[in-house]
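Heads up, one of the protein chains got dropped from this complex, but the rest are sitting where they should.
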Amino acid sequence: GSDDEASVGTGDCDSVDSVTLQLQWFAQAQFAGYYAAEDGGIYDNYCLDVTIMEGGVDIVPQQQLASGAADFAVSWVPKVLVSNEQGMNLVNVGQVFQRSGTLQVSWADSGINSPADMAGKTVGNWGWGNEFELLAGARQAGLDPATDFNLVQQGFDMLGLLEGEMDAVQAMIYNEYAQVLEAINPATGELYTADDMTVINWNDEGTAMLQDAIWADGDRLASDEAYQDITTRFVAASLEGWAHCRDHSDECVEHVLNNGSALGTSHQTWQMNEINALIWPSPDGVGMIDADQWAQTIDVVTNYGDLEAVPAEDAYTNEYAEAANDILDSKGISTTGSDWTRATVTLNEGGE
Amino acid sequence: MNEKSAISINSVDKVFNEAREDEVIALSNIDLDIKEGEFVSLIGPSGCGKSTLLRLIGDLLEPTKGSVEVFGKSAHQARVDQDYGMVFQHAGLFDWRRVSANIELPLELHGWSKADRSTRSQEMLDLVKLPDFGSYYPRQLSGGMQQRVSIARALSFKPKLLLMDEPFGALDEMTREHMQIELLRIWEETGTTVVFVTHSIPESAFLSNRVVVLSPRPGQVHSVIDVDLGKRSESTRQDSNFFAAATEIREALRAVEEQE
Amino acid sequence: MNEKSAISINSVDKVFNEAREDEVIALSNIDLDIKEGEFVSLIGPSGCGKSTLLRLIGDLLEPTKGSVEVFGKSAHQARVDQDYGMVFQHAGLFDWRRVSANIELPLELHGWSKADRSTRSQEMLDLVKLPDFGSYYPRQLSGGMQQRVSIARALSFKPKLLLMDEPFGALDEMTREHMQIELLRIWEETGTTVVFVTHSIPESAFLSNRVVVLSPRPGQVHSVIDVDLGKRSESTRQDSNFFAAATEIREALRAVEEQE
Amino acid sequence: MNIVKLKSRVSIIWPPLVIGIGILALWEGAVVLFEIQEFLLPKPSSIWTELQNNWEILRHASWETGKMALGGLAIGIVAGVTFAFFATLFRFLNEGLTPLAVAVNATPIVALAPIFNAWFGVTGSVSNQLVVATVVFFPVFINTAKGLTEVHVNEIELMRSYAAGDWTILKEVRIPNALPFFANALRVVAPLSVIAAIVAEYFGGPQDRVGYVITSNAGLARYDVAWAAIAVASAFGLSLFVGALLIERVSTPWKSAVQLEETTKK
Partner (left out) sequence: MKTAKAIRVILTVAVVIVFLVLLWEGYKWMGQKTDDHWPGTNFGLPIATNDTIMPHFVDVITELNADIRDGRSTMPMYAFLLKKAWFTFQEAAIGFILGLTIGMSLAILMSRWKVSERGLLPWINVSQTIPLIALAPVVVTWGRNQGLSDLISISLISTYLTFFPVAVSGLRGLQSPDSAHVELMHSYAASWRTTLFKLRLPAARPFLFPALKLAGSLSIVGAIVGEISIGRKTGLGRAILEYALRYAIFPERLYASVIGAAFLGLLVFGMINLAERYFMRRTREVAS
């Protein structure tokens, strides 16, 4: 590794460290920062040789990380917190997404504009922990999920909504929501538009939870200096990748597509834009954890999920993100993205 | 016995695996007429085509050439009319049916009532001297016992035409003689026509009106020997006519063997 | 023939399905001694336990009571030493092996070379008069031909002890007499011991040194008849001693039947 | 007599018990000895604890999933057997149906489930049962068709001598002949139906099912609870298997009547 603080990220390497990163899912713009860092040579500059492992249906990133099959993992905060209660010791070393991307989507004519409107409706969700925000939001609106509406497991596509089997379905703003906009409205023969739908955004309802973060192995962090050093560089390089995607989103879409995404160009462009919106602006600096958001997440998981106790303080640390911000600052890269603005992306049929 | 023709076989050939390297001409140019109520035995060296001929009559094989008529209709029609009772060289019992159910099988197919069937199957079991074995499965019986069950099955419904392929081959002499007498009794009572394959010269002489001697490779009718012993009884076996008939058959067989 | 004991059966019982409703006492209290080089026939009514006795000797069944010794060792040991050649009541050929491969099976197991095996199997095919059928599959043969293949298979490796269950049952008289002579020739040449199940009284008289008559239900030794005809030849069949022996056996069988 | 029966009962029960306990002991031992983290492979004892803790949920879930499995099993068996009959009655159909059945069978549940969900919706039970039925169909079809067609010539000849029609031959010869083959298929299909039901549940449907319990807990790395659910599902699958064995025994009495003697000699 490189010991000299000043030379970090400059490509001046005595040796290169091999690192594996476990993603939650397949290559898509949700992970563009890492692909950009890998394919764009940023990891090289940090003297890292990173292998990115895609997720699978039965792959649990926390488990891969805790069992030593991966050095770092990308996962959602609530899921890792519950996993930690199973004997893992994973530490959040970089909170990439500052906001939650989960929506509850309905047709505009369904009259569902707020959580309270879900009363008596058929409400889809994916389960697996994705439902905590929904449950919390409903409860906050005075609904009892057990009796006041009909909660069903939805498929991974948007058919439940499109075919009218469900009144409100879960959708990630950067993925499934776009799918609806890529589908033809049989009534008009044109694509659906945002006006056809109403969405409930849990960020607005105050029940949002922290999502994609970079996780490291707590035991190794505590005892292994080399790993600490690698972590510093890995977090910094990854965040630099994300900053790059903020400023060069088209290039990042290309990186993702080159890594074999089956999703079309316009869909990935949409996704890149929405992911940037979940990251930027990062008022405290990219990758920094907001203590209030953390507390809110814990609150929701404890009340509506399966977290038994409030996790120890050391389940997250801003140490590495701070170091990363310093490095990025020293390279003249904006760490807050305060001047980032949402682009207008036109979705084509099928996301092509 | 009357003069109406029961079976008429006209210039029949049977070739297995025609035009392949393992082609076998099993029967060649067979002509044979059997009258209604006649008892005809087929005898000949092993592999000469006796079973094949029987299966042609029973419409289980089709002749390569020539035709087979049974009761003035095609063999096929006769089979469809359920005119046949057959005993095969292998007992051919159904493993999954108990002995009595095996005997009742053709009765079921003829639509007999359950009570009638079980009465008859018990009668037949008595006839073949297996009164207590109705509830056993075939595999639990000895070879000879299985063969007797298969005979009981063929006789149970008094078919118009009985085709029997070495039915008594696996039986001891006593049982065999008993079965011969019983078969003749049934034959006389019912006026059925019987074609009977055997290897035993005395048996063929004792049972038949006519003995057809086949010569092998290809199977052909070598000679037909008339046997006239009147009504058979145990004493017939000591009759000098019986010995004469047996000798005549033996000589024909010798000739067939030498010819080979 | 010498005086060493080949088979010694001591107070053997065999019960099938003991303590079930379909229990059968197949053999009861059998005592029998067979000398080395002896030719012994078993005869008796169908179902009396002949096959069962043979299978006990062959260690294919275990006696319910008593013991069976073969060549001074347990039947099991004798089987392991590959002392046995067996012919079953049903031909029992492997459908998936050609006729010659069926005959070569025991030779393969005895580790013969390929060339030796095929020479021997051709010899055996000649012996059973099927010289041209080596490359056929069993299902393509007639019943008697299959039986002959199975005999050829058992004789091929000249076993110390031959156990034969109605081997000639499906053969015509000519072939049968030919096979009898051949069997006797092999027996004399090799000094093998033979236990032979048959239903034919003349056959048992012609072949054996001793004939064991079994009585049925439960199978028991009724009598043992010594036959002393010296060296057999075709003319033995006309010998008066031969007729006398046959008559003695017939009478014993009658007695068994009546007792039933 | 009763002693004999008792003895044979005991001799049937102890080997699986011994092996089962052996497997569990080995498993437990391995986890402890090699310090395998429980979030990778939990110990049987932890699974047992979670089984008790979550008994109410699991019992309900396995009942619901069991209904899916049984329903699908029934549909699949009926369809498989029906097609096998058609395929034997009309040879040409056999040639057309077999490749098609193969094609359907080579389509993994994960591909079928979304399609069936699209067709029949995820809120009802039709979709999941059809997934199970599809999985069950093929082994039943192939095996039964084999048993119905591969009949001994002698037996067919006998029936033909009675001028028995196709139908009678089917009833008297082909069906009895096919029974062992069918039983064989049942053995294979019984556990498959459970797994198919569970996998189908990953893709949608009510959330009180074993499939959901397994995935949601596995997703949160709570593998002890997930394995507890699996244990319940396995027990259900095993009881279906035992049922298949019983059906086999009852439907082929001639086997057990003779086998007893054949197996005494080893």
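Lettered A, B, C and D in written order, each chain numbered from 1.
Basically, a residue touches a chain if its C-beta (ideal position, glycine included) is under 8 Å from a C-beta of that chain, and two chains touch if they have at least 3 such contacts.
Keep in mind it's a predicted model, so treat the numbers as computed, not measured.
Student: Touch as defined at the start, partner being the missing chain; which of D:Leu58, D:Ala79, D:Ala118 or D:Leu179 qualifies?
Tutor: D:Ala118
Student: Which is it among D:Thr88, D:Ser161 or D:Thr215 that touches the chain not included here?
Tutor: D:Thr215
Student: Using the definition of touch stated at the top, determine which of A:Val19, A:Leu221, A:Ala237 or A:Leu263 touches the missing chain.
Tutor: A:Leu263
Student: Out of C:Gly58, C:Gly134 or C:Pro202, which is the one that touches the chain we can't see?
Tutor: Only one of C:Gly58, C:Gly134 or C:Pro202 touches the chain omitted from view, namely C:Gly58.
Student: Could I get the residues of subunit D that touch the absent chain, sorted low to high?
Tutor: 11-12, 15-16, 18-20, 23, 40-41, 92-93, 95-97, 99-100, 102-112, 114-115, 118-120, 126, 138-139, 142-143, 146, 150, 180, 184, 187-188, 190-192, 194-195, 198-199, 202, 211, 214-215, 218, 223, 226-227, 230, 233-234, 236-238, 241-242, 262-263, 265
Student: If the missing chain were put back, which residues of subunit A would it touch?
Tutor: Residues of subunit A in contact with the hidden chain: 25-27, 53-60, 63-64, 67-69, 155-159, 162-163, 179-180, 182-183, 186, 257-260, 262-265, 349-351.
Student: Please give every residue of subunit C in contact with the chain that is not shown.
Tutor: The missing chain touches subunit C at positions 55, 58-60, 79-82, 84-86, 88, 90, 92, 94-98, 105-106, 108-109, 137, 139-140, 163.
As a working rule, only the chains that are shown with their structure count from here on.
Student: Distance between subunit C and subunit D based on Cα centroids, please, to the nearest Å.
Tutor: 48
Student: State, to the nearest whole Å, the distance from the C-alpha centre of subunit A to the C-alpha centre of subunit C.
Tutor: Distance between chain centres, rounded to whole Å: 84 Å.
Student: With chain centres defined as C-alpha means, what is the inter-centre distance between subunit A and subunit D in Å?
Tutor: About 40 Å, centre to centre.
Student: At which residue positions does subunit C touch at least two other chains?
Tutor: Each of 16-17, 22 in subunit C touches at least two other chains.
Student: Quick one: in the complex, what on subunit C touches subunit B?
Tutor: Residue list for subunit C touching subunit B: 16-17, 22, 24, 43-47, 50-52, 89-90, 135-136, 140-145, 148, 166, 169-176, 199-201, 250, 253-254, 257.
Student: Help me check something: in the complex, which residues belonging to subunit A touch subunit D?
Tutor: Residues 57-58, 60, 62-63, 66-67, 79, 82-83, 86-88, 122, 127-129, 151-157, 159-160, 163, 165-166, 306.
Student: Okay, in this complex, where on subunit B does subunit D touch?
Tutor: Against subunit D, subunit B makes touches at 55, 58-60, 79-82, 84-86, 88, 90, 92, 94-97, 105-106, 109, 137, 139-140, 163.
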